[in-house]
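Sharing a structure here in structure tokens format.
Excluded from the complex is one protein chain; the other protein chains are retained at their positions.
Naming follows writing order (A, B and C), and every chain is counted from residue 1.
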Amino acid sequence: MAHGMGGKALPDTAKQDDTSWLAATYRRTRQFSEQLCAPLLAEDMGLQACPETSPPRWHLAHTTWFFETFLLKPHLPGYRPHNPAFEYLFNSYYNGIGEQYPRPQRHLLSRPTNDEVMAWRHLVDAAIDTLLTQTDNLNGLMQLGINHEQQHQELLLTDLKYSLSFNPLSPRISRPINTTNQANESTPALTFQCFEGGLVDIGAHSGFAFDNETPRHKAWLEPFQLANRPVTQGEFRTFIQDGGYRNSDLWLSDGWSWVQQKGIERPLYWNAALSHHFTLAGEQPLADNQILAHVNYYEADAYARWAGKRLPTEQEWEHAARAQAIAGNFADEGLFQPGTVRNSALSHLFGDVWEWTASAYLPYPGFQAESGAVGEYNGKFMCNQMVLRGGSCASSASHLRASYRNFFYPHLRWQFSGIRLASNPRTKHA
Amino acid sequence: MAHGMGGKALPDTAKQDDTSWLAATYRRTRQFSEQLCAPLLAEDMGLQACPETSPPRWHLAHTTWFFETFLLKPHLPGYRPHNPAFEYLFNSYYNGIGEQYPRPQRHLLSRPTNDEVMAWRHLVDAAIDTLLTQTDNLNGLMQLGINHEQQHQELLLTDLKYSLSFNPLSPRISRPINTTNQANESTPALTFQCFEGGLVDIGAHSGFAFDNETPRHKAWLEPFQLANRPVTQGEFRTFIQDGGYRNSDLWLSDGWSWVQQKGIERPLYWNAALSHHFTLAGEQPLADNQILAHVNYYEADAYARWAGKRLPTEQEWEHAARAQAIAGNFADEGLFQPGTVRNSALSHLFGDVWEWTASAYLPYPGFQAESGAVGEYNGKFMCNQMVLRGGSCASSASHLRASYRNFFYPHLRWQFSGIRLASNPRTKHA
Amino acid sequence: MAHGMGGKALPDTAKQDDTSWLAATYRRTRQFSEQLCAPLLAEDMGLQACPETSPPRWHLAHTTWFFETFLLKPHLPGYRPHNPAFEYLFNSYYNGIGEQYPRPQRHLLSRPTNDEVMAWRHLVDAAIDTLLTQTDNLNGLMQLGINHEQQHQELLLTDLKYSLSFNPLSPRISRPINTTNQANESTPALTFQCFEGGLVDIGAHSGFAFDNETPRHKAWLEPFQLANRPVTQGEFRTFIQDGGYRNSDLWLSDGWSWVQQKGIERPLYWNAALSHHFTLAGEQPLADNQILAHVNYYEADAYARWAGKRLPTEQEWEHAARAQAIAGNFADEGLFQPGTVRNSALSHLFGDVWEWTASAYLPYPGFQAESGAVGEYNGKFMCNQMVLRGGSCASSASHLRASYRNFFYPHLRWQFSGIRLASNPRTKHA
Partner (left out) sequence: MAHGMGGKALPDTAKQDDTSWLAATYRRTRQFSEQLCAPLLAEDMGLQACPETSPPRWHLAHTTWFFETFLLKPHLPGYRPHNPAFEYLFNSYYNGIGEQYPRPQRHLLSRPTNDEVMAWRHLVDAAIDTLLTQTDNLNGLMQLGINHEQQHQELLLTDLKYSLSFNPLSPRISRPINTTNQANESTPALTFQCFEGGLVDIGAHSGFAFDNETPRHKAWLEPFQLANRPVTQGEFRTFIQDGGYRNSDLWLSDGWSWVQQKGIERPLYWNAALSHHFTLAGEQPLADNQILAHVNYYEADAYARWAGKRLPTEQEWEHAARAQAIAGNFADEGLFQPGTVRNSALSHLFGDVWEWTASAYLPYPGFQAESGAVGEYNGKFMCNQMVLRGGSCASSASHLRASYRNFFYPHLRWQFSGIRLASNPRTKHA
């Protein structure tokens, strides 16, 4: 999973070293988690449809556990854990801290109740306030905790969408997007922007970053082209209607096995008629110009092959994105689904959907794991997963940057994951 | 599962034909379901720890679906189902009614909410009241619905106990029994009562009965002996300490495979120290004279072999119980766990724990399935399961009788299922 | 599995107590095992298509292990096992003897080779000859070993058929039956013979019998009717064409789950066109008057319900078969597939196919397990299986009797298992 990676505060502007800024950011982030749960009913707070997902209540508790475990217990003199049992119940995967409650059973934790979890959150919030008045050298850990909570906000939304999708009553917890307008808009043409390549710098170099974005290092890129925008629902429907899911030539071997064994015929959440998809605003019509989401790496790779293109590497993506502003359709908008494509220039790199790259999630050259429990897992997920770049309609804008590396197993689809095509120039310069 | 079997109202006393008696019984039964949920929090109402169990909210909804489907829709003119989607969501296994929502996913139905289910219940209750004022020939179906709801009350308790047991916080929803008194009491000696056998009558002959108890028929019994009381926790601990779970000689082949593959070392809910067990009153000390529960057929059979005895057949059990009053520790007491043994005479046949018999669940000679949807499933469970007799601390007293046949798969333990020994007389008379 | 049950030599004629008769029977039985393997190639001897089956070479070795373990080691002074490793490799399930090589991996035992197993067989045969000249009180154990080997001869054939069926080349190891004649014959009408019932005697009373056939005891039978012959391929094809596999009303709940989960549409070995079936003589046309085989209990039960009938209980079957001669199509014929129905009288009770009964495999009243290792498993299979009666085209005639109880799990189909219908008389006398 992409959540909970260790982080490093790289040399940066004075602003982020300011304690009052940190306290305000902390408070705003914590409140946003609770705001996301506002439309949920008590009955929704324990839903967990598969082991990869977690109930909303668990997310609220686990992020609180994180601040208690890594900030309050080691750094606030006299602080005692609210309930020692919570150290086990809400530890996700930190072996250095201790045993963990079995992940597939999180939905069985009806206690602590919603009210009890909220009370614990507020106790921890108060203690963090106290901590910040007493010390000023926890910037890195605090930013890690804040970014950790932002990751869980995204997971809370994607997990919830997955769980609610099993209910034929199609519950709604957000407002629908204006699909009438969508249908009237034409889709900007797909074009490709050329990049020269050469010896480029890759990785984070300033501000907060997770350690997997470091160290900054050189990489050689051949010339490449990158699509101006992600693939749309309309384009992917053409792939389906052209027999894309039945043509083994288009698929990686593991992808074809997945298609065959699961009987896959369409993206997650699409209905059989290819007319509607389930969203956090309930069942909604598909729109030709809405950005495609909820495909896995196998589907992204097969679509690219069908289109005569390929997926970009993470280095190509980062190189192209470096100059782009972090603007788009984020969780901040409260839409919680990808928007429509509106621009003929290179756009939508951030927001809407995470974009699968052709790169396996591996350590950068010279990568060093953090010491201690918070960094125990640095790199422990660097196998069997693929890198996604950008950020989605469920990410906070303040959480993203060009060097950000998200990663998931290639068969998973419950994230807002989409496709941006790349290609090799006609005439090779290498 | 033992719930939802078709039923027949056999010729009986005038009392049960009386509509006002029926209306009162209906109302009392429906209220008891809600009373059982009173100590539960909203968060508990969706818990489902395995596919065999169902969430409390689902039980409340399914029993309502039963009255709507089999009473109101066919018999109350003008009645329209409250929500057509509920016909699918809350159908348990009636193929004749239509498709069913997948059983393992019932915990994902956060909607309809608790309040919505309660509102539906009360609408249906009002409609049943109307129905009973309009017609007087639905006695059989009404009694079936009432007994069906009683079965689900027991399942609600056993399912809930199973789900709560996964929470290390050991939630309590009932009051503990007085274990101090228990420890001071001595356990009445285990003795055996002799029965002559011969050609006996088996099966229901008056009052309401499920169709699997019919037709009444003859069976030949050899002389046999039946224990005066069920096996206690103290006795079963001796079996464990004597290596019972490690001695393959004591086990059926399928039972030994179960022990080996699951690494079983003790009854469900017992802790590793053999000192405490989880109950609906939380973690409680084991007591030597408390009646043993939560063993499966394999464990019951192995214990009997270790003790040099055997389990009774269902015919032996019924023959012995025919003369006994239906008295004991039932759900009516609100204790929801087996009590202590107190009597040296033949006792505890009803209440405390269901007693595994050596009989497979099969149709009686001449058994005929009911026609129509309500009887679609008559007999469809008559394979691979074993018969249990009596009734438990989670059964209503008014639900039981000597001819009652409960049945579960031999590997299952989450019911209040215990052991009563039988044996063959020293000198055979056959 | 039905093989390897403990046995008892009941009081019988002088013939079977005679040592020379015993030696000759032993020798003939051992040779028959080898004769069955004569048409097999070296490559066939290790085939094992699923854990329930065993390779031919393993059967030859295991039956030899049985004589070495239960006769030679305890009773022939100075005898030393041929190879101590074989005690582990060829022990099937006797925990009292020791650990067992994992059943699903028997196909991985390329060593000992075919030649080595044959050499071991002949060494053991010579030692048994010596043993029989030295002692005359091993009649019971010797007959048990001989009957055990006969059971494995049947399994060798059914296991082999199953394994070869996975080869699209359709290997043949026996001669085909004359299907031209079959097509010209008309099928004798299905009629039902009436039996009065009452208090009857059930179980073995003389000659060799397995202990599960004892003790002889009384049972009460209601009047019943039994079909004159088993169901044919033609009749079962009508069931299929009538939608039998798609109508949930006809199926036990566990059977319907099996049909749905496995996508079952026809008996084992039938092709999709319902025109041919795989046999040990290769792919052969189905014939309307050939006796149906390779259905499991669920299919047998569903067919009976579709036909408006039921399966007989094992007591009804035994009572009806008591007066019948043991004649029919046995392994002795070398045909290894069911024949055609030829007779309008009660017939085919023995040979052709084992007949599923409606009885669960349970101990008879007063059943006592043998002491010691040979009897360790008496009764350990008496759970979760159904009784079959009669004997099949893969059984030896000398192995069968009216009281013989075969048993298999209800979902299994690789035995020659078929259907004989029973019914209740129109006017009940009970």
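Going forward, contacts are C-beta pairs under 8 Å (C-beta built on N, C-alpha and C of every residue); 3 or more make two chains touch, one makes a residue touch a chain.
As the structure is a computational prediction, the values presented were derived from the model and not from experiment.
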| item | value |
| --- | --- |
| In the full complex, displayed partners of the excluded chain | A, C |
| Residue touching the undisplayed chain, where the options are A:Ile240, A:Leu274 or A:Leu362 | A:Leu362 |
| Option from C:Cys37, C:Leu60, C:Leu76 or C:Leu109 whose C-beta touches the chain left out | C:Leu109 |
| Hidden-chain contact residue, picked from the options A:Glu34, A:Asp129, A:Glu196 or A:Asp254 | A:Asp254 |
| Residues from subunit C at the interface with the omitted partner, ascending | 41-47, 49, 57, 85, 88-89, 101, 105, 107-114, 163-164, 166-169, 171 |
| Absent-chain interface as seen on subunit A, which is shown | 93, 95-96, 199, 217-220, 222, 248-249, 251-256, 297-298, 301, 358-360, 362-363, 365-366, 376-377, 379-384, 410, 424, 428, 430 |
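By our rule, only the chains that are shown with their structure count from here on.
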| item | value |
| --- | --- |
| Most centrally placed chain, judged by C-alpha centres | B |
| Most remote chain, CA-based centroid, reference being subunit A | C |
| Averaged-CA centre spacing for the pair subunit C and subunit B, given as whole angstrom | 37 |
| Whole-Å gap between the CA centroids of subunit A and subunit B | 47 |
| Between subunit A and subunit C, centroid-to-centroid distance (C-alpha), Å | 59 |
